[in-house]
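What follows is an incomplete set of chains from the complex, kept in their original frame.
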Amino acid sequence: MDIEALQQKLAEFSAERDWERFHNPKNLAMALAAEAGELIEVFQWLSEADSLALNSAQRRAAELEIADVLIYLVRLADRLGVDLDAAVAVKMQINAERYPVELAKGNATRADRRD
Amino acid sequence: MDIEALQQKLAEFSAERDWERFHNPKNLAMALAAEAGELIEVFQWLSEADSLALNSAQRRAAELEIADVLIYLVRLADRLGVDLDAAVAVKMQINAERYPVELAKGNATRADRRD
Amino acid sequence: MDIEALQQKLAEFSAERDWERFHNPKNLAMALAAEAGELIEVFQWLSEADSLALNSAQRRAAELEIADVLIYLVRLADRLGVDLDAAVAVKMQINAERYPVELAKGNATRADRRD
């Protein structure tokens, strides 16, 4: 995925509509969270198993909401000057330290929520 | 960004921890939305202007939450078999039709929410 | 529940801390959504059955996040001048019309997401 090209396209889309003034990080984070809400709406009454076997309408909806989240995420990163590759690398290192294999094996529960 | 390589890494991270059974689309969508909630928490009391001028602690938090959202989004797309590039292309086409420049200029409000 | 008394307490809590300027509807809606994200974080890796049998740490977390959502919801309603009882009555009437028993029986899927 060419993130920079996508960011360029999204910036043009906004500039053409004079939307730059709306697209500050606060508002973009809100828009991203609203789309995340629409994404979970697709899955909220489905069983975990059924969420792996969507019908065509559910699948179409999931694809479009995933795209919406990604669009706002990429736009937000652009406005903040965040390097997505670097941020993901840092976070994955943190996760590896926070969830060592021997402790996390078969248990996704946060340490402070366990019995 | 090499999405497939990232998906491969995330799949290995999960497999090593025996987390595959937790990582169905329903649960991943929830995890994504939870991270989106943590992302907006960074911005909720900031003015729109201040959201463009984060201090270092806020910026660090924003970067890590953006990474979390992206990680779960990429993982979710993998589990659903969604092609992110294609989904974004479809959604941008829909947006271009839904928000024609002449109508959307300077106004981000949905048509049904305008005066 | 005495909503007005709670709104009065929350207004005093904010006034004492000079937080009124942060507590506009936009920011309060963000704070509510951030707390909703923390609430789903409690449940994201649990099975549906296990979500009915929380351990004490999970239960404590759920109670506090539910309280947080309610606090921001009541505060938001106050700032907007929304009558919660009236709003709920209107919405329940809409739901009764949208989901007639004969069509909705055993099926919570939105009409446009069915096979």
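In this document, chain identifiers A, B and C correspond to the written order of the chains, with residue numbering beginning at 1 in each.
As a convention for this text, a contact is a pair of C-beta atoms (placed from the backbone, for glycine too) under 8 Å apart; a residue touches a chain by one contact, two chains touch by 3 or more.
Predicted model only: the values in this text are computed from it and were never measured.
This structure file shows 3 copies of a single chain, while the whole complex it describes contains 4 copies.
Please note the rule applied: only the chains that are shown with their structure count from here on.
Seen as a C-alpha superposition, chain A sits on chain C after a turn of 180°, to the nearest 5. Because chain A and chain B share one sequence, their contact can be compared position by position; here over half of the interface residue numbers appear on both sides.
Centre to centre, using the average C-alpha position, chain A and chain C are separated by 22 Å.
Shown for chain A are the residues that touch two or more other chains, namely 30, 33, 37, 40, 42, 47-48, 108. Residue ranges on chain C touching chain A, taken from their complex, read 30, 33, 37, 40, 42, 45, 47-48, 55, 57-58, 61, 108-109, 112-115. Those residues of chain A whose C-beta lies close enough to touch chain B in the complex are 1-3, 6, 9, 13, 16-19, 22, 24-27, 29-30, 32-33, 36-37, 39-40, 42-43, 46-49, 51-52, 54, 59, 62-64, 66-71, 73, 76-77, 79-80, 82, 84-85, 87-88, 90-92, 94-96, 99, 101, 104-106, 108. Those residues of chain C that touch chain B in the complex are listed here as 22, 27, 30-31, 33-38, 40-41, 43-45.
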